[in-house]
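One chain of protein is taken out of this complex; the other chains stay put.
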Amino acid sequence: MSFQRYLVRRLLLTLPLLLGITVVAFLIANAVPADPINANLPPNQLNNETIVRAFREKWGLDKPPVEQYFVYLGNLLRGDMGRSIKSGEPVLADIAKYLPATIELSTVGIVLGMSLGIFFGVVSAVWRNSPVDYVVRFLSLIGVSFPIFLLALLGLTILHAELRLLPGPGRLGFTASEPPTVTGLFVVDSLLASDFDTLRDALRRLILPGFVLALYLSGIIARITRSSLLEVLGQDYMRTARAKGLNERNVILRHGLSNALIPVVTVIGLMYGNLLVGSVLIERIFAWPGIGQYMFRASTSQDFPAIMGVSMLIAFIYVVVNFVVDLLYYFIDPRIRLA
Amino acid sequence: MKQARQWFTGLLLLILALLLSAIGATAQDEQVVVIGHAESTDSLDPARGYTGTTAIVHRAIYETLVTFPDADASAIEPRLATSWTISEDGLVYTFTLNPAAVFSDGSPVEASDVVFSFNRLKNVQGNPSFLADPIASIEAPDAGTVVITLSAIRPSFLAELTNNAFSVSNAEVVQANGGTDAADAATADAAGAWLDANSAGSGPYILEEWDKTVRTVLVRNPNYYGEAPFFDRVIIANIPESAAQKIALESGEIDVALEITADQVGDMESNADISLFKSPGLAVHFIIMNQDESIGGPVSNPLVQRAIRLALDYSGYLDLWGGVTPGSNLAVGLLGAYSSLDGTAVTRDLDAARALLAEAGYPDGFEITLEYPDFTWQGVNMNTNAQKIQADLAEVGITVTLQPGELQVALERYRAGEAGFGYWFWGPDILDPLDLLAFLPGGKVATERAKWLTENASADLLDLINQASLATEATARVEIFGQLQRYMQENAPFAPFVQPDLTVATRASVAGYVWHPQWALDVALLSRAG
Partner (left out) sequence: MVLAGLLVVVFWLAMLLLAPLLAPYDPLAQNVRNRLQPPGALHSMGTDELGRDIFSRILHGTLVTLPAGLAVIAFGALIGIVVGALAGYYGGLLDDLLMRITELFMAFPTIILAMALAAALGPSIQNAVLALVIVWWPAYARIVRGLVLDVKHRDYVEAARSAGAGDFYILSRTILPNCLAPALILATLDVGNAILTFAGLSFLGLGSAPEVPEWGRMVSIAIDFFDQWWMWLYPGAVIASLVMAFNFIGDGLRDLLDPRLRGK
């Protein structure tokens, strides 16, 4: 199959999925028995005829539900997700404001988590059934079994409150001001602005939540790396490589790991959900102003435009990530090209 | 492999450097004070905001015509107005403005600004707008004189003018940003969002930033005409949990922790770096029951309301938070307030409560949902109190389901009187016994939130309320308010149960902290020793 044909096929499968996501989000928001006007407008605007009428018209509220959905879809395609009740800002603007904090934290979490996870997974597989293996397996089991909020609280108590090694909650210290927004990632923005005090503060504050997230992810990654490397190590081509007299380390790193990483990469794509669960909980404990906190506040204050916006965004990202993973497969897995 | 080792060494060095940099403090050119606080801001627009945090912020960025002394409410002092006269009939107040007063943009504070601000407060129909109700008209005969005419005699009017809702804002600037004081301001005024991000006042500070639920930043007003405050920059960091405030204070990340709980005090008393300030708080925590049967259900019944007052374990709440048990919704500390201090508060009597429930037709109790905000106010965790209410009422057979809500959501329902059975707290609007009238028929809380309406009130009660609103002589007022409080202990849709003490902690190096019953904290008074 040519790449173009494969691409088109995947795209054709993805589009209905995206559409389906908008339907589900619409259904959730309309599952509320409440009046949509009450659910979507701030209370002080409810008595304002003009605003209420404009709102009805814009979202087609006088029309039957199916038509309402299409009005909603139309607005969405124009990039209009409505206005958050709580913040009063367009949902899209809010997302743009809160998402970078989550991206920054997750990036640190994923990079650290993958490094730790793959390293320990390899160690554990290579020295299989040795004491090292047992220790690593036990630790990774702790990683996947410990509630992330417990890890976060332990980290805060020991490293921040008791030992004073690391700063407390928050993305920046209370006295630091945000660097001028370019990417929204404080580390990048402060570097661009050559504001090294802020850079240092931002980095220091990433350490603890980043590590907690990384510990959680690395447990899963180490377990997968181990089992997938073990599987690969038993394959014929590995025996061949060994038979050719290559030393063991080269065999494992060159041949074994590169093959073993395929399922690891896939799983990282699927781990998106875990990553998000982790982020939401960590953001809550570390007062991290990310999309998880935004969604949490939206859900406690019944801010439906924001809830719909974020759910859709998250689902869209999931679909796109998996689309990209699918495309990567085309290059990794020869069977697709031959099909 | 060699590369990998180098890379790893590099990473280790980086982490080490970061940890080391954590120890070295950064030099500060400007004087900054960081205040840890559980933010409750609903709006920073003086005509719309009406919460504890709003009062703190407005005290710093706006000014009122008159004010109180720094530490108490014992006298009325000049602020924007240098002097004032009251007409013989007590209805016309004439204020002379300070000619030196200027807004943060350098333009003078004129009578027209006062007229605009007060009319806007009235017409915007925001949460504090009721404070402007006594005003019949307001005029500016010249740039330095303001004449306010009341619709009825109001002994507490000057005290009310100290409220941050009567902040004077720069009319030109507010109008340029969509503001209006016209009769249709409730819908036509569009300055709310601008005023949430900027200030247009004459106070010692200006608002630099309000990042909702993160922090509020104030910077020195370069054009301030009064005595310059010590700190260049004031940061009010939103730290909702008292536990987190304590840790941040101990580590020096913040200079002031506004919400310290009673059980944290012991640990901090021994810390030489920390000063503790304990004051009698003014917030009364109370249960509110809706008189409208379709909303309140069983708790709309006055017998049930009385039973609930008798069922609460008052001494238990004192064990939790310290403070006093208020005898009514009149905050202890205000003239004539009943309280546990002199034995005039309600005390627990479970048998009497059960008997009343049986009399009301609920011998086996009933089920009800308690709505309250998931919030910590001045170190008092409302979730804790709600669980105690639940346990207290379980003893007389009332099964309570707890329904904590997000603060602003719960607040809207409470203010609209949509909740049947709620738990809230109340800090006085006015530091005067007249504040109690809010909880009596015709008053805001009774009418809007508890649906206790004048048409259902007895003629005797209405007469008493009327007397209370007009009396000026102290002993007569004590007598009348005493009668009102006794009445409320028998018949009222409220069950006040604790007025907790208030504990604030600061770094020992911070000087000038004073708690004020009206605005809680005046940041302009803070300074740093050494």
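All chains are identified by letter, namely A and B, in their written order; residue positions are counted from 1 within each chain.
We take it that a residue touches a chain if its C-beta (ideal position, glycine included) is under 8 Å from a C-beta of that chain, and two chains touch if they have at least 3 such contacts.
Every value quoted in this text rests on a predicted model; they were computed, and no experiment measured them.
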Query - Chain not shown: contacting residue from A:S145, A:S194 or A:N247 - result: A:S145
Report summary line: Out of B:E139, B:D267, B:E418 or B:D460, only one touches the absent chain, namely B:D267
Report summary line: Interface residues of chain A toward the undisplayed chain are 16-17, 20-21, 24, 28-29, 31-32, 141-142, 144-150, 153-154, 156-157, 161, 227, 230-231, 234, 272-273, 276-277, 280-281, 284-285, 292, 295-296, 298-300, 302-304, 307-308, 310-311, 314-315, 318-319
Query raised in the report: Contacts of chain B with the missing chain: which residues?
Result: 241-244, 246-247, 263-264, 267, 316-317, 319-320, 374, 376, 381, 383-384, 386-388, 390-391, 401-404
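Note that in this section only the chains that are shown with their structure count from here on.
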Query raised in the report: In the complex of these two chains, what residues of chain A are touching chain B?
Result: 43-44, 47-48, 50-51, 86-88, 160-161, 164-170, 173-175, 177, 197, 200, 203-204, 207, 287, 289, 297, 300-302
Requested in this report: Write out the stretch or stretches of chain B touching chain A in their complex.
Outcome: 15, 18-19, 21-22, 26, 28, 32, 34, 126, 186-187, 193, 209, 212-215, 217, 233, 235, 237, 239, 244, 247-248, 250-251, 253-254, 374, 405-406, 408-409, 412, 416
